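Structure in C-alpha cells, see below.
Left out: one protein chain. Kept in place: all the others.
Chain IDs A, B and C follow the sequence of writing; residue 1 opens each chain.
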Amino acid sequence: MPWAEAFLNTQTNNSENLADSNERHLSYTDALHEALDLALELDKKAFILGQGVNDPIGMFGVTTDLYKKFSEERVFDTPLSEEGMTGMCAGAAMNGMRPVYLHNRPDFLLLTFNQLVNHASKMHYMDEGHTNVPMVIWSAIGRGWGSGAQHSQAVQGLLLSVPGLKIIMPSTPYDAKGLMLSAIADNNPVVIFEHRWLMKQNGYVPEGIYKIPIGEGIYRTRGEDLTIVGSSHAIALAQIALDSLAEEGVTADVIDLRTIKPLDEKIIIESVKKTGRILVVDTGWAMGGVCAEVGCLVAEKAFEYLKAPVRRVGLPDSPTPAGFTLEQYYYPTSEKIADAIKLTISNDK
Amino acid sequence: MPWAEAFLNTQTNNSENLADSNERHLSYTDALHEALDLALELDKKAFILGQGVNDPIGMFGVTTDLYKKFSEERVFDTPLSEEGMTGMCAGAAMNGMRPVYLHNRPDFLLLTFNQLVNHASKMHYMDEGHTNVPMVIWSAIGRGWGSGAQHSQAVQGLLLSVPGLKIIMPSTPYDAKGLMLSAIADNNPVVIFEHRWLMKQNGYVPEGIYKIPIGEGIYRTRGEDLTIVGSSHAIALAQIALDSLAEEGVTADVIDLRTIKPLDEKIIIESVKKTGRILVVDTGWAMGGVCAEVGCLVAEKAFEYLKAPVRRVGLPDSPTPAGFTLEQYYYPTSEKIADAIKLTISNDK
Amino acid sequence: MVKYKYKGQGYSNTDINKYSKELLLNLLFSMIRIRMIEETIESKYHEDQMKSPIHLVIGQEATSVGACAALKVTDHIYSSHRTHGNYLAKGGDLKAMMSELFCRANGCCGSRGGSMHLIDKSVGMMSTSAIVSGIVPIANGAAMASKMKNEGRVIGVFFGDAAMEEGAFWESLNFAILKKLPIIYLCENNFYSVCTPLDKRQPASVELFDKAAGFGIEAKQIDATNLLLVYETVLEAAEKARNGGGPTFIENVAYRLRGHGGAGDDSKSGYRGLDEVDSWQNICPIHTLQNEMKNHNLIDENTINDFQNRTQLEIDEAFHHAVSSPNPSEDSLMQHVYAD
Partner (left out) sequence: MVKYKYKGQGYSNTDINKYSKELLLNLLFSMIRIRMIEETIESKYHEDQMKSPIHLVIGQEATSVGACAALKVTDHIYSSHRTHGNYLAKGGDLKAMMSELFCRANGCCGSRGGSMHLIDKSVGMMSTSAIVSGIVPIANGAAMASKMKNEGRVIGVFFGDAAMEEGAFWESLNFAILKKLPIIYLCENNFYSVCTPLDKRQPASVELFDKAAGFGIEAKQIDATNLLLVYETVLEAAEKARNGGGPTFIENVAYRLRGHGGAGDDSKSGYRGLDEVDSWQNICPIHTLQNEMKNHNLIDENTINDFQNRTQLEIDEAFHHAVSSPNPSEDSLMQHVYAD
C-alpha cells in the first residue's frame, strides 16, 4: 500500500531530541526488535509467535530475521487460530515458558477473549497462586489508511476491568523496549498495545537490558494549568496540542500512564491536587474505557481539588469509517485536544 | 444442586407489592417466558435458540415448553459453538429474521466477542445503513453458589464502549418482559443481562404486548440526599440499603438505568443537579465499566452541581472466588452500599 | 522453488461444447473485465488516491466468475477481504465500487467500507468481513434464514485457505450439516496466507477438502483455473442445496499472482519462489479458457479486442466518475451507528 506508507511517514511525530547527539537513537520498531532479541538471548524459555513474525517484513520490522538467529523453534509463524494459540500460550506459560504472541491488529484479540479473560487472567487466582501465567500478547493499533471498522480498533478499554491482566501502552521507543522487557519478565499475562503511528518515531534507547516498572506513569512535562493524562499515541497528540498553546502561556502536567492496568492512581491524584483540572486522552472510545476510568477516579479521590469539570477526548461512539475524509472527522486531532485544553482551563467552577 | 436452589430462594428479594391485589403478578422468569411467547406468536420471523432452551427446565424456566407450542424449528437447542452461533444469528438477522440467543451465563459471551463486537455491531454502519442486525443476545449473571471465576462474571462493562450495540439490564419482572419485547422489536443487536438473583422475584406484569423504551432510565424512588444510579440486581441491593437508612431520614433518587447503552444521561444529570451527590452501583467490576462511565459522566457534565466526591460500589479488582465464605467478602452487600451512602452524604466538599 | 505445483489437467477433460457460446463469452468476458479493472487499479494505486487496502484476485478470477454464474441472480453471496472479483462477478456496480475505493460519498458503502467491504445488496453481494473466517458464520445465518423462510435461496460464501484455521469455520460447517443448510462453502485455496505457506499452518499430509469431508459434508477439490469446472461444480451444489440436499464444500485451487495486498507482486521478498509464480502465470484462468475457446473457434482476437476496448472505456468512465464524486460530509459520520 504505497499511499499508506507515505501517509505513515508524514503522520509520524518525529520528535527526536537531536540536541544530545551522543545519545543512542533507535526507531520504535528497532527498539522493540532489540527488546525481543535480548529477551530471546537471555531467557531460553522465551519464544515468539504470531502470523507473519517470520515474514520478510517481520511484523512491521519488530521481528525481522529473529528466526534466523534463534531458530524457527523459538520464533515461528502460526495458523490463524487466534483463540487456540492464545490458550496454547497460556498453557506453555503455565509450564515455565515465556511466550510472546504478536498480532498485526488488536481487532484480532476479540477472537481470544475467552482464553485471555476467562482463562489466562484467572488461572493464578483460581488455583491459589500455584500457577503463574507469564505470557505477553502484543498488538499494534492501526489508525488510518482505510483500515475501517474491523482493522482499526483500540480495544484496551474493553479489557480494563479484567482482574489479573496487565495492560501496557508505550509511547516512546525507550518505553517500548523497556516495557517489553518488563512484560516478558513479568509473571502475569500482559497485553501490550502499540500504535502504528508511533512505529517510525525515533528516540533515545539505551543498549542492553533495562526495565520500566509496570504500573507506573511518568510526567512528560510539568506545568500549572491542568493535568493531561493518557498513553501511547494520544500522548503524542496531546503534546503537540499543548505546544500549540505555549505562546498563550498554557502549561500542563502531562502524565504518560504507560501502563493502564494496574493504573498509577498516585501520580494522577498527585498532579490533580496541584492543577485542579484534568483532561484525559485516549486512542480508544471515549465512552467506557480509560477516559471514563481516569475521569471517575479523579472525581472520586481528588474531588476536593477539582476546579473544573473533568474532560475526556477519545473516539466518538461509532465504528471506524474506512474512508479518508471520514477518518479525519472521526479521530481526535491535536487541534481537537487543544480545544479541550482551552475549555478545561477556561471553565472555572 | 439442592443447596443452590435453597440459597436462591433465601437470596431473592421478594419485594412484591401485595397491596394492590388486583394487579397481575408474575415471577421474573414467567414474565420473560411470556415475552418470548408473545414475540413468537406475533412475529413469524422471531426464533429462539441456545443450549438448553428445549431442556425440561428450559433455561431457568424462561423457555419451558415453548418448542412444543412453536415447533423445534423456531425454538431449538444448539451445538456449543457460541461464536459460530452468534455469527449465525447475525446473518439470520441481516436477512430479516429476529433471533433471540440465550446463554446460561455471560461468561460464555466472551467466546463470541469477535462476532458481537467485530461483526454484529458494525454491519449496519459499515454498509451505510443498508443492513440491519435485529438480534438479541440474552444471558443470566450467575452470582454465588460456588460459580467461581468462570461462571459468575458480569461482563457488561467490557461491552460498554462498543458502538452499535445496545445493552439492557432489567431489574423487575415488568421491565424484564417489556424490555425483552422492545429488544426483539429493535433493529439493532441488543444484549440483555439478567441476574439469577432476580429470577424468582414476583411483580406486577401486565398482560399482552407493551414495550419499554430502550435507553431510558426510571426513578425507583425520589429523595433529596443523593442520587443512586445502577441497574439489575444492584438496584435491588441499593434499595434495601436505602430502606435500612430510612429511620435516619436518608432519602435518595434511585435511578434504575434499565439500559446501560445507550445511556440515559439526561435522567442522571437531572437528578444530580438536584441532589449534588452520586453513588453508582453495579453488578460488575468497579474498575472500568458502568460505575466508571457514570461517575465520569457526572464529573464532566454536572460538575458544578456536585457537592461531594463521586462514589462507586462494584466488584473488587479480582476474579470471583468459588467458595462460599470468600463470596461473602467479594460481593457488594446492602450493608456495604449503606456504608457508601453514608459516606457520600456525610462527605461535604 | 516451486513448492506448490499445478496439479490440474487444463481443459483436457472438459467438454466445452456442452456450453452455449453465449454463456462462454459471458464467462470469459467477466473474467477479462475483472482483470482489466484490477490492472487499472494496480496501475494507479501508487498515486495514493485509492486510500483503501486492496487484495487483488488476479489469478483466481475463475472462482468468482464460475461460482457466481452458477448461482441464480436471486441467490446471495458473502465474501472475505478479497472482494473485487466476487463483487463484480455477482453484478456489482463498477462506479459504486470505484467511488468506494476512492473514499467518496457515493461509494457502494458510502466510504465506510473500502475495498474489503464492497457490498451491494441489490445484486446479492450481501456482506463481507475483513476478519478471516468472520463471514462464514454470518453466511450460515443467511442460509438459515433462507431455509426458515422457505425462500429456495442458495448462499455462497467465499473464503481463503487460512479461514479453515479458525475455529468458527468448523463450528459453522458442523451447524450447516446438522441443519442441512442451503449453503456452498467456496474455499479459495491459493496456498498462502499473506506470506505464510499452507504447510506452516496446516499439516501437509491432509487436504483441505478431506478435512471438511470428515465432518460429513460433501466435499470436492477442483482445479479452479478451469472456470468450467468451477461453474459445473457450483451448479450441481446449488441444485442440491435448492432441493433440500444441504451444504457442499468446494476447494477451489488457484494461485494468487499478485502480492497478498496492494499492487504488484511481492515475491521478490522471498516468501515464495519467483519460478512458482511464473509456473502459475502459464495457467492463468483467462488465458487457458481463451485458448480453449479459440481452439474451438468460439472466439477470435477481434472479438476480444473489441470487448477490451469497450471495457477500457467503461473503466475510464468509472474512474472518472469516482474522482469527480463528492467526499462524504462531516455530519454523515455519526449516521447509521444504530438502525431506527
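Just so we're on the same page, a residue touches a chain if its C-beta (ideal position, glycine included) is under 8 Å from a C-beta of that chain, and two chains touch if they have at least 3 such contacts.
Quantities reported herein were computed from a predicted structural model and do not represent experimental measurements.
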Remark   = In the full complex, the chain left out is in contact with A, B, C
Key: Which residue of A:Asn132, A:Thr221, A:Thr251 or A:Ser334 touches the chain not shown here   = A:Asn132
Note = Answer key for C:Ala168, C:Cys195 or C:Ala254 versus the chain not shown reads C:Ala168
Task = Would you mind spotting which of B:Thr63, B:Ser81 or B:Thr227 touches the chain that isn't drawn?
result = B:Ser81
Note = Out of A:Ala92, A:Ile235 or A:Ile255, only one touches the absent chain, namely A:Ala92
Inquiry  = Suppose we count only contacts with the excluded chain; which residues of subunit A make the list?
reply    = 47, 73-74, 78-79, 81, 83-97, 99, 114-115, 118-119, 123-134, 163-164, 166, 187-188, 262
Ask   = Which subunit B residues touch the hidden chain?
value = 1-4, 6-7, 51-52, 54-57, 76-84, 107-108, 111, 145-151, 316-319, 321-326, 329-330
Ask   = Which residues does subunit C use to touch the chain missing from this display?
value = 165-171, 174, 177-178, 201-203, 205-206, 210-211, 213-216
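Keep in mind that, in the parts below, only the chains that are shown with their structure count from here on.
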Message = Measuring from CA centroids, which chain ends up nearest the centre of the complete protein set?
response = A
Ask   = Among the residues of subunit C, which are close enough to touch at least two other chains?
value = 109, 112-113, 117, 129, 131, 134, 167, 337
Query = In subunit B, what residues contact two or more other chains?
reply = 83, 114, 118-119, 125-126, 163-164
